[in-house]
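Left out: one protein chain. Kept in place: all the others.
A and B are the chain letters, set down in written order, and residue numbers restart from 1 in every chain.
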Amino acid sequence: MSYYAYGVAAAVMALGLIGMATSRNLVHTVVCLSVAQSATYILLIAVGFQYGGVAPIFGNQVTQQTPVVDPVVQALTLTDIVVSAAVTSMLLALVIQMAKRRKAVDPDSLSGLEG
Amino acid sequence: MSRRARLTLLWIGLAAFGVAMAIAFTGLPGFGGTFHPYRDLAVVATFAHATANGVSSINFDQRGFDTFGEETILFCAVVGVATLLRPVHRERRREVRSGGRVLESTSLLVYILFPLTLVLAADVVTHGAITPGGGFQGGVVLSTGIHLLYVGGRYTLLRRLRPLAWFEQGEALGVVLFGALGLAGAALGSALFANFVPQGQLSDFISAGTVPLFNIAVGMTVCSSVVILLAGFLDQALAIRSDPGTQGDPPDADSKEEAAA
């Protein structure tokens, strides 16, 4: 159990990479990239976890002495998710442009660069 | 690159990645352990500024400058999408009929959920410093709520309720507000993005100093960004078609000449 969470993060990253390399459709490629990015959320949240820790929302029940899970990695993950949505939509906009110009979304049919 | 070469490269890369991760994970503290040095420092800083939500405190108080950078990424991505998806001269905008068959129950659900989502989003943004939530989440919830109208089959109503110019200005205003709050921290407090407002009592509605203000600024930016992003994609998918009358860009002409030869 001790390394299972880290292993899952690595496996999700590997799955995303496999999907990107074997993809036959650029939309599929972009979705696989977002899966690969989700591996970073899993790893960050897993690193910050502590058994018996509660969410870092303080109040009457949760004081400075109560064990909480690491809020630093949660803050990183939070902004990461929003940025990943922006990156995904940017890439999909590029895919739409490519479909308009080349009438194709198969990465194998896009061999050359054009100016 | 041929398909075979690409797959070979993939497997070599994955093997190296696996080895590197195995080495890295054996050096990490075990899952669920009690060793969290950043957590200990962050909790002390959170209590020093009377912010109940530790995550909000880190995002908008302790590392405000980083969050400003992330907001700028969002801003740039939205500008990029708007540039890539703008209608070009060979395209025309067609009228989208707001007809189509939408189930009565779906419509009803949308009419119930729409105001509820707006209230929920406002709650999430304003209570971001004391309960789970904040500008990022509230902004996304708000923009998702606005787009419920599209699910309800009311694309024309969505376009009327969503004056894009307002959201474009709202996005810019949110970024400027965020930067101005940071500069105010430098002018009135100790450093850039310092928390210069009195912080009050932990868990009070008015507490945590500048954190709620940052939440509102980020909420404006995120909501407007998502609305503008989705507007670009919705327009492309529903309203914008290439104009068959003026087709004739160079690649097409080339292929025709080849066919003739």
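Please note the rule applied: a residue touches a chain if its C-beta (ideal position, glycine included) is under 8 Å from a C-beta of that chain, and two chains touch if they have at least 3 such contacts.
One rule holds for everything that comes next: contacts and distances are computed from a predicted model.
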item: Name under which UniProt lists the unshown chain, selected from "MrpA C-terminal/MbhD domain-containing protein", "Amino acid/amide ABC transporter ATP-binding protein 1, HAAT family", "GMC family oxidoreductase" or "Phenylacetate-CoA oxygenase subunit PaaJ"; value: "MrpA C-terminal/MbhD domain-containing protein"
item: Where the missing chain makes contact, among the chains that are shown; value: A, B
item: Those residues of subunit B which, in the complete complex, touch the missing chain; value: 53, 55-56, 124, 132-134, 136-137, 140-141, 143-144, 147, 226, 229-230, 233-234, 236-238, 241-242, 244, 247, 256
item: Chain not shown, touching residues in subunit A; value: 1, 4-5, 8, 11-12, 15-16, 18-19, 24-25, 27-28, 30-32, 34-35, 38-39, 41-42, 45-46, 48-49, 51-55, 57, 68-69, 74, 77-78, 81-82, 84-85, 88-89, 92, 95-96, 99-100, 103, 105
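Please note the rule applied: only the chains that are shown with their structure count from here on.
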item: Subunit B to subunit A touching residues, read off their complex; value: 3, 6-7, 9-10, 13-14, 17-18, 21, 25, 28, 30-34, 36, 38-39, 42-44, 46-47, 51-55, 57-59, 63, 66-67, 70, 73-74, 77-78, 80-81, 84-85, 130-132, 134, 136-137, 140, 202-203, 222, 225-226, 229, 232-233, 236, 242, 251
item: In the complex, subunit A residues that touch subunit B; value: 1-7, 10, 13-14, 17-18, 21-22, 46-51, 55-60, 64, 67-75, 78-79, 81-83, 85-87, 89-90, 92-94, 96-97, 100-101, 108
